[in-house]
Structure formats: C-alpha cells, structure tokens
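The complex appears here minus one protein chain, its other protein chains still in place.
By letter and in written order, the chains are A and B; residue numbering begins at 1 in each of them.
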Amino acid sequence: MADKKKKFMQGNEACVEGALYAGCMFYAGYPITPSTEIAEGMSVRLPKIGGKFIQMEDEIGGIAAALGGSLTGLKSLTATSGPGFSLKQECIGYACLAEIPLVIVNVMRGGPSTGYPTGPSQADIMQAKWGTHGDHPAISITPAYVQEILTETVRAFNLAEKYRTPVVVLYDEIVGHMREPIVIPEKGELEVIDRVKPDCKPEDYFPYDDKYEIPPLAPFGKGYRFHVTGLNHKKDGFPTNDSKIIEENNLRIMRKVENHKDDIWKNDEFMLGDAEVAVFSIGSTARSARFAVKQAREAGIKAGLLRPLTIWPFPDKAVTELSKKVKAIIVPEMNLGQMALEVQRVSKKAEVAGIHRVDGEPINPAQIFEQIKRFK
Amino acid sequence: MSSPTGGVVKKEKVSVPFDYNKYLRPNKLPHIWCPGCGHGIVLKAMLRAIHNAGLNKDNVCVISGIGCSSRTPGYVDFNTLHTLHGRALSFATGVKFANPKLKVIVVTGDGDALAIGGNHFIHTCRRNIDLTVLVFTNATYGMTGGQYSPTTPIGSQATTSRYGNIEPPFDACEMAKASGASFVARGTAYHTLELEKTIQEALEHKGTSVVDIIDACPTYFGRMNKFKGASQMMEEIEKDKTVSVKQVDKLPPEKVQGKMLRGVLHKVDRPEYCEQYETLVMEKAKAK
Partner (left out) sequence: MGARYEIRFSGSGGQGMILAGIIMAEAASIYGDKNAVQSQSYGPESRGGASKAEVIISAQPIDYPKATAIDCMLAMTQEACTKYHKDIKADGILLIDSDEVKDVPKGNFKLKSFPIIATASAELGKTIVANIISLGMITELTGAVTHEAIEKAVLSRVPAAFLDLNKKALQIGFEKARELK
C-alpha cells in the first residue's frame, strides 16, 4: 500500500520543498540546465502561498533581484549551474560585504565554459569559495541524497539568516536529477531560523553595528531608512576611507564564519571507527564511495568514509584528526583535484590520493575500491 | 548666466525657501560632485518632486548602480541602496516586486543604465514594473575619468576616444519607448523647474517611468571638448540643443533640426507588472 507521506521526488524538486519549508517567499533566477526544475517548481508553488517568483533577463539580474527581495525582509533564493554561477559571482561578493542573507543553489555540470550541460561534475568547489574577488566569508553545503537536499536547503536558509551572509548549496547533476522516495517533514520537525531584526528606535539603528558579531538587519520600508552599499562602509552603512574601519569590518565579516565553524560544520561518518583507509567525498561520488567501502569491508579491508555536508568552511578539524588515524585518505571527486588539495593542506600523516574524472561520467565504486586495495 | 527657469514652468508649487534638509542626510554632505556639475540641481529637483508627490519617506526607496550619479542615495534620507555597476534596475525590481508598497526610484547614469546595465534597462521597460528611473545623461564615465559612453556624440573627445568617438549614441528615450516603458520623458539640469514637474509626473505614473536627464559633465566632457566653462556648456548643450515638446510644433523646422525633445514624450496605460502578478498569477495559482 502506498505510504501517503512518502513521495518519489527528484533532487531539484526536494530543493523546492526545502526552500518552502524554510519559509522562502522570493525567487529570482534565469533558466539553466541542470538546475531549471528548481525555478519551475518555485514558479508553481510560490504564488499559491503569496510568495514572489520572477524570471529575470539574465543570471546577474536573477541574483540581484533576489538580493533586493531579501532586503525587504523576505527569505530569498536563486538557483543556477556552472556558467550562471560564474556570472553571479560579483553579486555574491556584494551579499558578503553588505551582509544580505541569500541562498544560492549551484547544480554542478561539466565545464569549463558551456562544457557538458547534462553531464555531472564537482568542479565548482573552489569557485564556491573563491569565485568572487576579495577576501570574504564562504559557506557551502553539499547534500548527497534527495531527502538530504530538502533538509540541507533548510539548513542553508538557517545559516544565511543566522549569519547574515550568502550560503551556497552545491550538488552535482546526478543528485539534482535522480529520484528517490522522500518524506516531507511536518511543520516543526526541522528547526527554522529567521534573521534577527532590530528592536531599537530607527534613529539608534546601525545596520553594521560592530557591538554585535552579527548585527540585526531591518527590512526596507519599516521606518529604519538605512543605507546599503558595496563600498567598504562604517557601522552606519555609509562609505568610508578610514583604513582602520575598513580592516575591522573586513575582519568582522570573516569572523562571523570563522568563529562559528563548529556550528556550521556537519559531517557524516561511515565505518571510520577502526578504519585504516578513509575516503573523503561529497555528493553522488560519496554514494559511490560508500558502496566501495562496504565492498572493502566484505573483502576484509578496514575502510571508512568521511562525507562533509559543509565543504566551506573546510572541515579542517575532522580531516586533521582523521589523518592521524589512517594510512591514507582517498579523495574521489569529479574534477582534477580541488578537494584533494585542501585535504592535503590539513592532513598530518596520512597519504592523500585523489581519484579524478572530468569526462562527464560518475566515479564508479570499482574505481574507488581499486584505490582502497592499494592501501590495505 | 541666463535664467535657470528656462522660461517654461509658470507656476511655482514649492514653498520658498524649500526645506531640503527634510529629505537630505545633512551630515553626509558635502557631496562628491565637481563644481559646475548639474547632479546637485537634479538631486534638488528630485527632492522637490518627491515632496510635491506627497510621498512618505519611510516608503521611498532610492536605488543606484555605480558612477557619479549613483552616489545620490547616500545623501538622501530614504531607504537607500547603492548597488553594483549596471545592476540597480535588477535590485530595484527585486525590492519593488517583494514589497510593492514601496515607491522605488532608480538613480543611474547613462553608462550604468545603457551600457553595462543595458539588458536590465530593456527588460525593466518591457515588464512595465512600477519604478521611476532617472538617467543622469552626461555622455561620459566621470568616476573613472572621462571615457566615452553610450551617449557620447560622434566625433567627441574622451580619454578613450582621442581621435574622436566613432560610435553612434543611444537615445535613452527611444530605447525606453521601444522596450515598453509606459512613461518616457526628457529633462535637463538647466530647465530645473520643468524637470521637477516632469519627475513628479513620472513618480505619479503607474508603470515603468523613465526620465532621461541631460546633465553635461564640465570636468571631463566639457574640458576635453573645448567648452569654456560649466555654465556655457550647460547653455550650449542643455538649452540650445533641446526643445520642449510643447513648442516644437510652433517652431520653424530649422529651429528644431538636430535638437532633442524635452518634456513628456510618451505616456500610455499599460498593465503594471506587480499588479499583473497579484491579479493574474497569484489568483490563478491559488484557485488551482
């Protein structure tokens, strides 16, 4: 008998469910494969609940309008893929400096350039961290299961609202387009966080008040009449050339993430307890790795999997600890070695071995199993 | 210096002296604009128009991109948003669509609106979303030091057209009209009271209202093209090279040729984007 609560759903559709669960009321974007189902889903659902959906004239317009929506107090979303993610980068930097909450979904496809639109990839990991110019805080979330896309999209909104910063949800085309049964959580089952609004009088309000680690954000149109700019600014939001203030503000926006890594990090560990060989992987590749780890265990090899659900800030602590315990950390990723570099950076002892693929085909369990066997 | 009234506007609505401080952030002044620049004149006309339109400061949002004119939001006491080069209209579309109760005014330059933001300009007009767009057309990129812009006349000197500009200029009004804006007008800094009325009419119009404001740059465009001074340039460009739509039919052809039209050039009733969304999309979605 069919379970009423269980639904068979695509990853991108689950993203829509997650956004709505989190209270998203504004979407602006531009169509691009393989993320378009998110826009299509939001265009059907938002107007039913009084929310706003707009298809803009280009990718930049999409994220800019979403930032405008967010400044009026609405939780806002935009979704895109590789080339579109490149185009959005300037606005991501704006969101970091102006401290505007926003969730950006990037369904990764083959690149560079137009690349392989319908092929999977994990080659935007570094772009999610370093895509926009200047030093800036970065939070990126990496779900691997359809159910997880829902819950992690909710978490992305929570982090964006809590830390007043853009959050990127990063998953590959395979996870975005595959379908699995999922259960839509009841209201109240998952935590939903809203941004803190000021409770002071308008004349006492400073949108970047450094007495707070994360200053409250007033919505436009509620009497606060404050100023927002992408220029380095003082606590009142107006531009400044004062080098001390510029530096202090640049450091403060970094600290918002740096000082709260324990709250932002999230890892899924599988059979790591006695592991001698570990695999570090995200998205559909991590599912392949889990399969390979089971194969290895059946073959008597002590293998395990560390799967980060937050890739930025990079899970230094977990990887460093792991690297003290295992002989090797294998890093399979659908790119030419982006996460492997980071794993290498923080590893203390273990050998780091990448498995890389950029042919638009997934890294299969057999490839990972072969590597695991090398280190038994 | 000739009369700043330009001899067009008959009735003075604003009480004298007008209290600009009511709408300014006085502690953010002085502004960054050069001596002789018309941006301050346009800013004052905008504030008087906002006053005359009876708008509540809490419900006004002034949004800009990047450039000299785009510094305007910092000086005015509304909800203000200084965005990225070319993107003011997209941010503004988001703000207005998310909260249609806000009166959203976009302050932008010709480079910001017609070059780097040209695509957003066209599509904003096409949607006919209720924004008032004030394009400060000074035919130069002032903030970066005087490069040629999409409205620089052919043959003009700029720091990137030392042998004379070979690119034909855009007419912002023709572009706005062709793209679907339901209110299109032109003013100049020189005809300041006429401009005030035009901006007020734009603010009171429902839909995308575009006002192209000819506002020559003495520092770069003026000096590089051998104008003697700011006031002389203002007269030669803003006064002598424009003609009011109200007078154009009465003038002989030789007095009209080569001149830009001032005043309201196009005004039609066309469905506004936010209203269409609420009445068509939302209602249908809820019924389904």
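Heads up, the rule we're going with is that a contact is a pair of C-beta atoms (placed from the backbone, for glycine too) under 8 Å apart; a residue touches a chain by one contact, two chains touch by 3 or more.
Computed from a predicted structure; not experimentally measured.
Hidden chain, full complex: it touches shown chains A.
Shown as candidates are A:T33, A:S86 or A:N232; the residue that touches the absent chain is A:T33. Checked against the full complex, the one of A:S284, A:T310 or A:S323 touching the unshown chain is A:S284. Among A:G51, A:G73, A:G111 or A:P365, only A:P365 touches the chain that is left out of the view.
By the touch criterion stated above, the residues of chain A touching the omitted chain are 1-3, 6-8, 33, 117-119, 174, 177-181, 284, 287-288, 290-291, 294-295, 298, 362, 364-366.
In this text, only the chains that are shown with their structure count from here on.
Contacts from chain A toward chain B in the complex involve residues 25-26, 28, 44, 47-48, 50, 52-54, 56-58, 60-62, 64-74, 76, 90-91, 94, 219-231, 238-239.
Those residues of chain B that touch chain A in the shared complex are 28, 57-59, 61, 63, 73-74, 77-84, 86-87, 90-99, 101-102, 119-120, 122-123, 277, 281-282, 284-286, 288.
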